[in-house]
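Of the protein chains in this complex, one is absent; all others appear in place.
Letters are used for the chains, namely A and B, taken in the order the chains are written, and counting of residues starts over at 1 for each.
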Amino acid sequence: MSVIFGLAAAVAVVAALGVVVAQRTLYSALALVANMVALAVLFLTLDAQFLAAVQIIVYAGAVMVLFVFIIALLSPGAQERLHPLEARVLIGGLAAVAFTVVVARLTLNGVSVAASGRFYGRLGPFAPVLVDRHGQVQTLGEQLFTTFLLPFELSSLLLLVAAVGAVYLSRRRRAS
Amino acid sequence: MDAATVRLLVAGILGLPTLGFLVVTLGGTLVPRRVVRLLGPGVIVGAFACVVLLTVGVLERAPADRSITVTLWHWLSLGGKHGGFGATFNVLVDPLSLVMMGVITGVGGLIHIYSVGYMAEDRGFNRFFAYMNFFITSMLVLVLSANLVFLIIGWAMVAFASYALIAFWYERPTAVAAGRKAFITQVIGDVGLVLAAFLIFLNLRGRSGNLLHTVDFATIFANVGPGAHFHNGLGPAGSGLVTVIGLLLFAGAAAKSAQWPLHTWLPDAMEGPTPVSALIHAATMVTAGVYLVCRFHPIFEQAPTAGAVVAVIGMGTALMAAIIGCTQFDIKRVIAYSTMSQIGLMIFSAGIGAYSAAIFQLVAHAFFKALLFMAAGNVIHGIGGEQDIRQMGGLRRRLRFTYPAFAVGTLALSGIPLFAGWFSKEELLGNGLVLGPATPWLWVAGVVVNVLTSFYSFRVLWVTFHGEAHGEEASKAHEAPRVMVGPVLVLAALAALFGFTNIDFGTFHPITIVATFLAPVFGPIARVPAPGVALLALLVGTALSMGGLGLAFLVYGRQAIARDLVPRRAPWVYQLSLQKFYWDEVYDAMLARPMVGLATACRRVIEPGVFNGAVDGVRSAVQTLADDFRTFQSGLLRDYALVFFVFAVIGLLVLGLHLT
Partner (left out) sequence: MNHNLFPGFIGLSAALFAIGAVGVLVRRNPIVVFMCIELMLNAGNLALIAFGRFTHTMDGQVFALIVITVAASEVVVGLALITGVFRSGRGLDVDELSEMRE
C-alpha cells in the first residue's frame, strides 16, 4: 500500500510541477492529465472507487478534452518562460514550501494526538470494513440520495446554470 | 412662604432676564425695536418685582431661618470612590444674596430704562439689550449660586458679558483693546478663584477627619471656622493652606473689583457705553469681589494674614485711585477712579471683618455711583459726545434736572452729612479704628481718601456745571429726554435718602437696618469702637471731608488758590497722578514687552526651524513612504494574490506555532 502511495504521490507532484513550469500550454495540459490519473490511483487507495472513476471520466476525460480543444482553437503560440530567480517565483516557491511543511507538521501532530485517542474520539459509522461489506458505491449512492440530497440537487442546478452561462458567453455577437 | 413659592420666585428672577436675552439674541434684528424697548427693561423690572416679593417672604421667617437653599436642577452627577461628585444648581437665598439681587435687578432695571433713551440712536440697539440682559442673568447666577461650581460659572459669564459690553462699539479699536484688557485681567482672577475652589475641594475635612470633596457652600462653611465644636476643616486658623485659599480667593475678587495690582482695566473700560459703566463698572460687577470676600468670610476669619492683605490692598487702592482721580480730565474716568477708590474702601472693610458695613457701602455706592454715571451720560449726551471736562462748564443752566441729580451724587460720594455716602463711609471707617492691621493708620489713610474724594468730586461738579461754557457744544447743551432723566431722579432720591435706613427712628441710635438684616449671615462684628471714640472719629472725618469740599471750592469756585499750585511746586506728584502711577507702563515693560519679544524670537527661530521643519519633514517622509508603497500598487491581480497568499501562509505559520 505504501509503495503504491509513494509512487502515485511522486507522479502527482512531478506532474503538478510540470503543469506550472511547462513552456507550452499543451504540455501543461498533458501534465495535468498525468496528475489526474495519479490522483485517481490515490483515491482508489482511499477506498473511494466511485470518485476514482469520476476523476478519470470527468476530469481526465471531459474537462481535459475541453482544455485541449480550447488550446487547439486559440493556438496560443507565445511561449512563456519562467525565470527561477524572478522575485515572484522565489517568493511564491518559498511560501509554497512553508505552507506544505506547516500543514504536514500540524497533521503529524494531529496523528500523535490521535494515538492517545482524542483526535478520533468520535468516528463515523462508515468504517472501511463495514462499507466494504455493503459495497462502496452503494453506500455513497445511498448517502447522496438521502442525507446529502439537497446539495446534490443544487449541484445539478449549478451545472445547468454553467451550461446556460457558457452558451451565452460564447455566442457570436452580431457586429455591434 | 413655602418652598414652592420660593422656587417659583427664584425661577422668575433667573428666568426673566434669560428670557429677554434669548428672545433678543435668537430673534436678532427680526425683533422690532419697540418690542426690545419694552422687553429689555421689562424683564429686569419683573425680576426686581420677584426679588421684592421674595424679600418680603423671607422677612416673614425668623432671622435664624432666613437662609433657604433651592435645588433648581442637577447638572453633573459623577460617581466616584468618595461617594461621587455632583454639582447641582442649588440656589442660596439668604439676606446677603437678597441684598445683592435687589441691587442688581433694582439699579439694573433703572439703568435698563435709562438705556432705552441713551442707546435710542444706536445701530446695535437689540444687541445692546441682549448683552445687558445676559449680564444680569450672569450676575444673578453669581450671587445666587450655592456652590463653587456655579459661582465660577457665573463669575466667568460675568467676565464675558463685561467684555462684550466694553467692546460694544467694536469698530473702535480702543474699545476692542479695552474689552480685551478687561477680559484678560478677569481671567487672571478666574484662575485664582478656580485654584481656591480646587484647594477647598481637595482638602476640606469633615468632623470625623474624612475628606469631604464638596463644592457646596453650606457644607464648606459648616466645616470651616470655629463652629459649634471648634472644628476646623482646613487646618488651624492662620495655617498656610487656609491663607493660600484666602489669597487666591482675593485674587479673583481683586480682578473683578479692580483692586491693585489688577486694577488697570477699569479706567479703560470707560470705552463702553455709559449705561454699561453705570451698571457693570459702578453698581454691580465690580462689587462682585466685595461679595466674594463677604460670602467666604468664614475662610477669611480663619486666615488673618489673608484678611490683612485684603484690607491693606483695599485701602492702598482706594488711596491711589483717589490721588489719580484729582488730575484726570475725562469725566467718566474720574468717576471710574472714584469707583475704584470706593470699592477699595469696601474691600478694606471686608478685609477687617466689618462685612455688613462693606455691604451697606456697596448698596449706597450702587445708588450714587450709578447716579453719577447716568448723570454724566446725560451731560455727554447733551453736548454731543464730548467727555473732557475742560470743554464743558456752565451747564447747570441748561441741564436743569441733571445738574441737581449730579450734585446729589457728588454730595453722597463725598460723604456730606445726611447723604447716603456719609452714613456708609463713616460707619465703614469707624470700624477701621479698632479692627484690622495697623490700627489706626488705615483709618487715617481712609480719612485722607475721603478728603481727596470730596476734592475731586467737587472739582468735577464745578468745572462741568459752573463757570463759563467752554467750547461751542457746551453753550448749546440740551437736556436729555424724559426716559433718561427719570431714572436719574429716582436714583438721586435714593442716594439722598438711603442713608436714613441707618437710623433706628425709635431710639435714634445709629444702628443699621442692613446690618440687622445681614446679621444671620455674618454674625456679630468682632469689635466696635467705644461710643466716644466713634463720635470723635465721625466729627473729625466729616469735618475733613467738608474741608476737601471747601478746598475744591477755593481752587475751582473762587479761584483763590491757583490751579497750578501743585504742578508747579511738586511736579512729580502731579505727574504721578496724571500718569496714573505709571502702572500701565510698568505692566507694559514687565509683561507685554517680554511677551512680544519672546513671541518675536519664537517666530524668527522656532517657527522656521522647528515647526516648518517638522511640517516639511512629515511631508517628505509621507512622500518617500508613498513612493515606496506605490510599487505594491501594480494593478496586477497576480501581485495582490501573491501578497494574499504569502500572508495567509504567515498566518498559518503563526497558528501552527501557537498550536504546537
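Going forward, a residue touches a chain if its C-beta (ideal position, glycine included) is under 8 Å from a C-beta of that chain, and two chains touch if they have at least 3 such contacts.
Source: prediction; values computed, not measured.
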item	value
Interface residues of chain A (partner: the chain not displayed)	1-2, 5, 9, 12-13, 16-17, 19-20, 22, 25, 28-29, 32, 35-36, 39, 42-43, 45-48, 50-51, 54-55, 58-59, 62-63, 66-67, 70-71, 73-74, 76, 78, 80, 82, 86, 88-89, 92-93, 95-97, 99-100, 103-104, 107-108, 110-111, 114, 120, 123-128, 139-140, 143-144, 147-148, 151-152, 155-156, 158-159, 161-163, 165-166, 169-170
Hidden partner interface residues of chain B, rising order	633-638, 641-642, 645
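Heads up, the rule we're going with is that only the chains that are shown with their structure count from here on.
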item	value
Computed distance of Cα centres, chain B from chain A, in Å	90
Residue ranges of chain A touching chain B (in the complex, touch as defined)	88, 91-92, 95, 98-99, 102-103, 105-106, 109
Contact footprint of chain A on chain B as seen in their complex	638-639, 642, 645-646, 649, 652-653, 656, 659-660
